[in-house]
Each structure stands twice: as C-alpha cells, then as structure tokens.
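This report refers to the structure that appears directly beneath it.
One protein chain omitted, others in place.
Chains here go by letter, A, B and C, matching the order in which they are written, and residues are numbered from 1 within each.
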Amino acid sequence: MGTLTADFGGIVPPLSTPMTEDFEIDTRSLQRLIEFQLEAGVHGLFVLGSTGEVAFLTDRQRATVLEVAVRTVAGQVPVIAGTIDMTTARVVEHAKTAERAGVDALVVTAPFYTRIGQAEILEHFRSVHDAVAIPLLAYDIPVAVHSKIEASTLLRMVQEKLVSGLKDSSGDEANFRGLILAKQNIHSDFLIFTGSELLVDAALMVGANGAVPGLGNIDPSGYVRLYQAAQAGDWQAARKEQERLYRFFNIVSVGLTRMGAGSSAMGAFKTALQLRGIIETNVVGRPMIRLNNEEVERVRQALITAQLL
Amino acid sequence: MGTLTADFGGIVPPLSTPMTEDFEIDTRSLQRLIEFQLEAGVHGLFVLGSTGEVAFLTDRQRATVLEVAVRTVAGQVPVIAGTIDMTTARVVEHAKTAERAGVDALVVTAPFYTRIGQAEILEHFRSVHDAVAIPLLAYDIPVAVHSKIEASTLLRMVQEKLVSGLKDSSGDEANFRGLILAKQNIHSDFLIFTGSELLVDAALMVGANGAVPGLGNIDPSGYVRLYQAAQAGDWQAARKEQERLYRFFNIVSVGLTRMGAGSSAMGAFKTALQLRGIIETNVVGRPMIRLNNEEVERVRQALITAQLL
Amino acid sequence: MGTLTADFGGIVPPLSTPMTEDFEIDTRSLQRLIEFQLEAGVHGLFVLGSTGEVAFLTDRQRATVLEVAVRTVAGQVPVIAGTIDMTTARVVEHAKTAERAGVDALVVTAPFYTRIGQAEILEHFRSVHDAVAIPLLAYDIPVAVHSKIEASTLLRMVQEKLVSGLKDSSGDEANFRGLILAKQNIHSDFLIFTGSELLVDAALMVGANGAVPGLGNIDPSGYVRLYQAAQAGDWQAARKEQERLYRFFNIVSVGLTRMGAGSSAMGAFKTALQLRGIIETNVVGRPMIRLNNEEVERVRQALITAQLL
Partner (left out) sequence: MGTLTADFGGIVPPLSTPMTEDFEIDTRSLQRLIEFQLEAGVHGLFVLGSTGEVAFLTDRQRATVLEVAVRTVAGQVPVIAGTIDMTTARVVEHAKTAERAGVDALVVTAPFYTRIGQAEILEHFRSVHDAVAIPLLAYDIPVAVHSKIEASTLLRMVQEKLVSGLKDSSGDEANFRGLILAKQNIHSDFLIFTGSELLVDAALMVGANGAVPGLGNIDPSGYVRLYQAAQAGDWQAARKEQERLYRFFNIVSVGLTRMGAGSSAMGAFKTALQLRGIIETNVVGRPMIRLNNEEVERVRQALITAQLL
C-alpha cells in the first residue's frame, strides 16, 4: 500500500527517467525499470528527482512520468514525486498535477534562481502545504538550489506540521545528525532520509529512517541488503555492502574530462542500466553530453568488477 | 521600430511585473509602466528578466506579460524577453512562445539547478539558437544560476553566431572589459550591455553599448540623461547622474533585517513605483516577503531625497 | 611511549591554549590541562592546532606551548604539533622548531592566503618532508585554508611516503570514506583521523583510526569511552556517548549573535574548561571577542545538563 506512515523507512531510489533517441520519455523502459525496482524489494520510489533529470523535462514529460509510475507501482509501495521549480506559484502547479496523478507524497526544495532567506523558505512551504492535501517532504539540496534549509527552519516546519519528513542531500552529515537528535528531543515521528548514497550504513546507524540512493537505480538489491543488515544490527555486513557500492559508484566520474559532473553521473547511471538490459538507451536530457564509446566501455568494466554484469 | 541592429544601444530597463493583491499580473499597471518608460525615451525594454520576477511567474502569467508588452510597445523600441528556466527543453518552449508573441530578441542564461560545465552551456545555446529565428542575447548572471559563462565560451558562441550580444550581470567588471577588448580584436558587432546599474557611466566609458538597469523602472529619465551625457563625452555630467542614482539605489536594502535580498530589492522597486503613482500595488511574487509600513515610509523618504516625489 | 606506529589510534584532542589576562600563555593552566587529558586516557595530544588558536600565537608563544607539552607529556603518549603558516619557507621554520622541541609528528595544511592548485600542495609537502626527520600528517581543513587536499593528491603523497596520515577536518564524509577504501586497496598503513567531532562513532564504524575532537578538551573521558565502545563493537554504546557529546557541543554557538564562529567556539571551550576548574581564564586570542557574563552562564547550564559540573 502506498501511504506514508510514521514507521515508513528503507530504500527509496530516486528513479532515473529513460529517454528515447529524440529526448522523449521511453515509457516502456521506465515501466521495466520500475518493475526491476519492485522485484528487488525497494520500500518506495521517488520520481522526478534530481537523478530523474526533473530539471530537464517539460511539464508534459513530467506528467508522463507520473502517469507511468503511479500505474506501474499500483500501490505496492509509496510513490513520492518531485515538484522542482523556482518559486511558489510554479511549484504549486507541479504539486497539484502530481496530487491529481495519484502520488502519495511530494518533495519540495527551497526556492532557487532568486536570492532568498530562511523567511522566504518557510513562507514557500506554507503556501505549498496549503495548496495540496498529501504530505510534503523537504528536500535539502544546496548543490542544486544554492541555499540551505537551516535546522531551525526545518524544525519550525515540523512544528507547524508543514512537512512529514526530510530528504537530506546537503552532504552536511553533522547537521543531519543534529536533526535526528532534535527529532528525539521533540518526540516527533518526522521521517529523515539521507541522500548521501555512500554513507547509508552510517546514516542508519545514527538513526535515519532510510535512504534515497541514486545508485539504487542500478543495484537496488544491494541497498535493500544493506538496509536489512542494518535493521538486524549487523553493521559489519552493512558496511561490506556499502563498501562494494561505494567502489562501483566511481563510475560517476567517467566523463569528467569532457563534461560537467551532472552529465557524467547521469550518463554513467543510464549506461549501466542500459548495459544491464533494463533500459533501451543511455540518452540524457539536453544540454547534457552523452558518454562516448570509450566511456561506455569503462562503465561496462565497472559493472563486471561489481558483479552486476 | 523593433529590430536589433549592430548600432543598437542605450538604456533597456528590465521591466518590473506589477501584480494584483491576489498575485496575478496587473495588466493595466503593466501598460502604464511601459508607457512611462517609452515617454522617458528608453531605447528598448527587457521583459521577463530577474527584476521582472520571471522566476515567480507561471507560464500563463509569462504569456500575459509578453502579450501586453508587445501590444503596448507596438514596435516603438525593441522588446527583449527572458526565457529563464533550468535546461534546454524547457527554455526552448519559452523561447518559441516568446517568438510567437512577437518579441524582437531573447535573453538566455546558462542552465541551472544541475551541475554543468562550459561544454553544456555551449550546447544549450546551440539548441536554443536552432529552435528560433530571432536573435539571442546571452545573460551572464552567476548570482542566480551559479555558473559563469566564461569569456572563452562566450567568444565561441559569437564565432558560431549563436548570440548577438551579452547582458552581463556577473559583477565581474574586469572580465566585462576583457570582452569589450575581445570584440574589438575580432571586429565583431556583438552587443555588450551591462547589468551593473551602479557603474553605467564607467561601462559606457570603456565601450559598452548600453545598460539594463533595474533602477531604470523608477527613474528611466535619469538613466537616459546619463546615456546622453556619455554619448556627448560629458563624463562629468554622466558621473553626477550616476552618483544621484547610486544614492537612491540604497532603497534595495530597506527590508534586509527581515527578509532576503531579493524580497527587499523587488519590494523597494515596486513600492517606489506605487508611490510615484505608476503601478497599483507593491505586491511581490510568492514566497517573497512584502514591505511593511515602516519600510514603505523609508522608500518614500528616499524618493523625496532623490527628487522623484 | 611517543612514536607514531602503524597501529596508532584513538582519541587525540587538539589542545586548547590557556591564556593569561594579558594574552600570554598560561603555562600552569596548560600543564594542568595536559595532565587532565592524560589522566582521562587520551591516546595522543595535538598541540598548536586550530582549536589551540595557533593562528593567534606569536612564534615565541608557539615555542612555549611546545616546551610545556613535551615536558609535561614526557613520552607517555605521542605529541603532535601543528606548523600552521601560509607557505613553505615559513612552515619549514615552524617544523624545524617543533622537531627540535621533541614532538613526535607534525601536522601540515595546504598553503593559504595565496591562490594555489594541487600541484603546489604536493610540492609543499615534498619540501616540508625533506626538511625534517619526523613524520608528517596532512591536515585537510578547507574552512581555514580555502583549498581542499584532493583525494588524488593525498594518495600521491602516501605513495611518495611524504605523509604518515591524515587529519580530516573537511566535513566531506564521503571523501573521507573514499580515502579509507583507497587505503585498503593499496594495503597501506596510512593513519586516518577524523576531525568531525560530532560523527566519531560513525567514523570509527567505517574504519577510521581515531579522532581529533576539539570537545575532547572538556570531556576527554567521554571520547575515550566512545572509542572503547567502538573497539568492542558496541555501536549502541558508542552512539549514546556521541549523542550526549553532540548535545553538549551546542555551546559553540553561545556567542553567535555578537561575534564570529571562531570567537564563539573558542570562548565556549575555554569558559567550560575554566568552569570545570582546569584553566584559569577564558581569555581568547586577539582579535576574538570574549564571552560576556550571560554567555558564560549559558555555558555553565550546558555543563550541568551534560553532567560535567
């Protein structure tokens, strides 16, 4: 079933968005990728996130992703949707569309492009919260939006019951931990997920509810095993699994001499999915640069080393 | 008439977008603001820029602004439109809409939200250029998009004839000047506009074609006089005008103890326009914070000091 | 005994530098602080680090700290000394002085004030290594020096046998973990210490050799217990200890409305040491601002809550 409850937790991969050669949504590959995730036992799916190239999709394409995801998941696990856009009026439009499409929760970042402070971030979440009836998760991702949702702002949102949880992609692990302690202090059932896909064992050890790992697109079973080991208190096994995944993660830098970090990471993920036979092409959204043959070959070798091919 | 020619130059204010109390476009105020600008003798108008709160407008609202601007200007000066969005597919949609609406040129930033490099910026401009028939201006605004269009990338765009000019809001005046020298070196008629509204006399002295001053919304005549003095080589008069405008510009910090820099600046501009009787309200796009009575009063005093009220 | 061996590990507090009312080294307080640390069972001591206000001490004062530390520790645990300065020639002078004073190892940062790249960082470590006979630890602290010692640079240093270990105060936990994996890959006995004093349990769980916690000045026993729990694989106990220490750590923000983060943190640490009766004054190096009575009172309450008073 698909609701977000206080005991929700586990692995919630931020789903890649497969594309055709002409940059449209490859709906059959998308369906296959979702089925692959469900079979691996993931606990939820996050569509239209940064890894899902939400910034590269038109509104029409976003609607297609939502439709395919809700239909394919069919309530087996919660579907959470990104509403990424610059400011309130635009985000409210995305939020209403996603709610109508039937997702279970929404992910909302701080505003961007404009120079805002914490007062505006709080105001933004109030307005989005008022516009829909489904739960919101705050998405703290300074590398993309160039503001931080400060701990005090987040705790105010929790107090005002604007958000049900946090996806933390800030890379600030000390602040992340402070939020877990604050949650204990106020006896809240606020959900805390880490987006630090290389530190999932450590995040679970200190009390996180789960993780949203981009690499989970390619190896969801690995992350599910990691989560199960952590649930069983077997930190040695959790660590081993995380270390294997970390080593494989290095594929994200395969194209860095020719392109930006986004192109290289998205290209590596999609190439790995293609080589594993799950999606059709490794096309990435424009203006990202596509991996060349030599880079594809290096991803193939990494898959073999990680025993994923 | 409205085409962008090689001798285009002068003052091109980035038009504010007046709003009603319920955050919709106030089309009558917008029309009045445009007429006020034309009467002051501005040389062009830039709609849907950062000062125009483009980040805060829905696609429907953007279309309204374009319609009112093109109809009201009616070819008297060029109308240039921002196409601000995260990446190529979304920007191409805005670009086609604006072209259909009848604007004379488009303003395009580097992609944002995603981690891109110079290769992706170049690819982005190639795609947008291919999608429309009207000229593009590159908009270098790192404070908003958090990447810089490097000089070498811009010159490559000029060489490939992707862009007809630059609006520089980078605050990097040394780089700006380097571009003017590079333009001389390659005998290009590439247009170079500064967005540094406090340094317009200096920019014109070193060879800029013109300026896009946000403060021009409130005092277009001041900037037109500054430009005319510069054209006449009367740098003393140009400097005096710029100094008066600089002193008045301090209104942008009126709300900084309560809000972010964007809210404070947009609020101060709109309050000044309202107090001068040109627009109806000082409503700013959500989630920006609106100025309170005491802040409004300080803007009023500044208008009086600047002899604008 | 005081040598740095491949099995070295544990808690190595970065020693505060007690001062008299006229900003000189309070040698009796310093001696008492060192004895307090040794009694608590710390595994080493790091003098003249950032927490030791090395940036605020004259060369003469630095020499005094070295003399007192080496004499008081008397070989019971390794003494490691910071050589913090801008570039090579100056750092070499500090390194030779510390070596002559009898310390066991040196801590070296990337150069600062000047705009350097990874090539210069490598060259810097080569020169300092050539100038002394005792081991070096690399100190990665971008918040102070504004460059990062990249993983590839550090591994090159290890390969060239320039450094015996790392003190990581970068806050980049993913990179930190990558270094631990790289160390496994190359079968090196390179020592890896975290400076992230709020994440010591997690760091030990993923394979760190130890920690350099500023807060260890005030509660060395807490960190020693944390380390022992981790050694015993009792992660639940380690986590509990870390959580208590985290809550107490919030004293670092006691002065933030009046002063910078450095003044506030250094002042809070020294005030806590003074209130615990270990040092004489809470004087901080100039131009830092000293805590006022109300701020001192808040530190006292925090000590009581943490059961340290």
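Throughout what follows, a contact is a pair of C-beta atoms (placed from the backbone, for glycine too) under 8 Å apart; a residue touches a chain by one contact, two chains touch by 3 or more.
Just so we're clear, the structure is a prediction, and the values are computed from it rather than from any experiment.
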Displayed partners of the chain not shown (whole complex): B, C
From B:M205, B:A237, B:A261 or B:L309, residue that would touch the chain that is not displayed: B:M205
Omitted-chain contact residue, chosen from C:I134, C:L181 or C:I289: C:I289
Residue in contact with the excluded chain [from B:E173, B:E280 or B:E297]: B:E173
Touch criterion as defined above, residue of C:Q76, C:T97 or C:S127 at the omitted chain: C:S127
Touching residues on chain B - with respect to the absent chain: 171-174, 177-178, 181, 196, 198-199, 201-202, 205-207, 235, 239, 242-243, 246-247
For chain C, residues in touch with the removed chain: 23, 50, 55-59, 61, 84, 86-90, 93, 111-117, 119-121, 123-124, 126-127, 143-146, 258-263, 285-289
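In this text, only the chains that are shown with their structure count from here on.
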Graph class of chain-chain contacts, one of line, ring, star, complete, other: line
Chain B against chain A, contact positions shared by both copies (same if over half, else different): same
Gap in Å, rounded to a whole number, between the CA centres of chain C and chain B: 49
For chain C, residues that touch 2 or more chains besides their own: none
